[in-house]
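Structure record follows, encoded as structure tokens.
All protein chains but one are shown at their positions in the complex.
Now for subunit A:
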Amino acid sequence: MVRKIIEDIRAFLKGFGGSFKEQSTEYIEFEERELENVFALILMGSFVGIPSPPTTLVVRLMPHMIKEMHVMQQRAINLDDIFGEIAGMFDID
């Protein structure tokens, strides 16, 4: 019985701590995603008509940009809900 209680408390604390951990990096993760998005956007600028860096540089960087391009794609998909994401982050319902 006592063991069960201790296990429950431990699980509760773990969940509590995990949630804190998640929250603690939420803003930084958002910022990181935005920077990755900007980085990919700059490289792909010519697609949307803004000047892009030298072709050589773009071609050299592109193969390593899987994550950033994925983020950029997701950003394009969720673009209409960007305020939703920010509101969620600040606990605004």
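Couple of notes before you dig in:
The criterion applied here is as follows: a residue touches a chain if its C-beta (ideal position, glycine included) is under 8 Å from a C-beta of that chain, and two chains touch if they have at least 3 such contacts; residues count from 1.
The rule we apply is simple: contacts and distances are computed from a predicted model.
One chain of the complex is hidden; its UniProt record names it "Anion transporter", one of "Peptide/nickel transport system permease protein", "Methanogenesis marker 13 metalloprotein", "Anion transporter" or "Probable glycine dehydrogenase (decarboxylating) subunit 1". Annotation: of A:V2, A:V48 or A:I66, A:I66 touches the absent chain (contact as defined above). With the whole complex as reference, residues 21, 24-25, 28-29, 31-32, 35-36, 38-39, 42-43, 53-57, 59-68, 70 of subunit A touch the missing chain.
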